[in-house]
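Excluded from the complex is one protein chain; the other protein chains are retained at their positions.
Every chain is named by a letter (A, B and C) in the order it is written, and numbering of its residues begins at 1.
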Amino acid sequence: MTGAPGISAVIKLLFFGRLGDSAVTAPEFFEASEGLTASAVRDALAIEHPLLVEALLEPQVLVSIDRVIADWNQPLTDGCELAFLPPVTGG
Amino acid sequence: MTGAPGISAVIKLLFFGRLGDSAVTAPEFFEASEGLTASAVRDALAIEHPLLVEALLEPQVLVSIDRVIADWNQPLTDGCELAFLPPVTGG
Amino acid sequence: MYRRVVVQNEDFDLADEYRRLRQLDAAIGAVVTFCGLVRDCQQQARIDSLNLQHYPGMTEASLNEVVATAEQRWPLHGVSVIHRVGELLPSDQIVFVGVASSHRAAAFQAADFLMDYLKTHALLWKSVEIDGQRSWVEAKDSDQRALQRWMQSSTSP
Partner (left out) sequence: MYRRVVVQNEDFDLADEYRRLRQLDAAIGAVVTFCGLVRDCQQQARIDSLNLQHYPGMTEASLNEVVATAEQRWPLHGVSVIHRVGELLPSDQIVFVGVASSHRAAAFQAADFLMDYLKTHALLWKSVEIDGQRSWVEAKDSDQRALQRWMQSSTSP
């Protein structure tokens, strides 16, 4: 359910891989208006935390909401978990 | 070393796979003139042991002399081990 | 279909995993296993350790997706995938893939496919420590190329 703009939403932030390294200065939580999109949060973080800009705006970075890969335009709800996922390098 | 014809050679015979089954009547040893070829022994066996004919004359059958794959025209020497090897079906 | 997908810090035992797979069905004729080990050198540098980061829940889900794709593509009796995370030293086991099938071609192809897909689809991030310096490992072009084999050709048995 997408709340009306103006209602405050607290979003939990997670950064993986090299994003975790650059994100040492990034907050664990982000307060926004409910209904804000994942890409809007990313852009706000990139402005506030210069160390994150390059790694966060790479086109290969994926986003998940509540542990499901999501579209950058998906609106966020209060209490959700937003994770930034750089290209995988496992195995 | 190829002996002169007329000198007697005793050849040990081995039959593998389905040849072993048909060869129940075939001898363990074959006495021949030294210098006889593997194919001559095969033909003699096929004539004397009708059960062997079909399986022995199949074109895929290989022959080994003293545990090395050999040419059918290779001459045999006294005391050698001649083995008839049908197509393999291992693994 | 037996499926076992695990992400863990602990080491695994190939013998245990193999025993589970071979006992699943008397129609099994082939079990292929792959074990990935930490190499002591990478790009000519001697490494001190690897560290694999995962996202609990999501990493398991990504592995399950890869396994489901293999199950659809080949006739299999069982698949096991174990991926270790955390700190790993040279010669440590990192990843296990085991496949049981009636026929060897399916077992080989599915295991090979699973490894190629894990390298590119498993949600895992690897860092390497060399001379006390930790750095993140970049995604490899060779892994992307390996993957394309499975897309271009119909390699089902």
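Everything that follows uses one rule, which is that a contact is a pair of C-beta atoms (placed from the backbone, for glycine too) under 8 Å apart; a residue touches a chain by one contact, two chains touch by 3 or more.
Everything numeric in this text was worked out from a predicted model, so none of it was measured.
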- Displayed chains contacted by the hidden chain, counting the whole assembly: B, C
- Task: Just name the one of C:28, C:52, C:85 or C:137 that touches the chain not displayed here.
- Result: C:28
- Message: Tell me which of B:21, B:54 or B:71 is the one touching the absent chain.
- Response: B:21
- Task: Using the touch rule from the top, list residues of chain B that touch the missing partner.
- Result: 14, 16-18, 20-21, 60, 64, 67-68, 83, 85-91
- Task: Could you list which residues of chain C touch the chain missing from the display?
- Result: 13-15, 18, 22-23, 26-41, 90-91, 102, 104-105, 107-108, 111-112, 115, 146
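Following the convention adopted for this analysis, only the chains that are shown with their structure count from here on.
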- Pair of chains whose C-beta contact count is the highest in the structure: A-C
- Task: Name the residues of chain B that each touch 2 or more other chains.
- Result: none
- Task: Hunt down the residues of chain C that sit against at least two other chains at once, touch-wise.
- Result: none
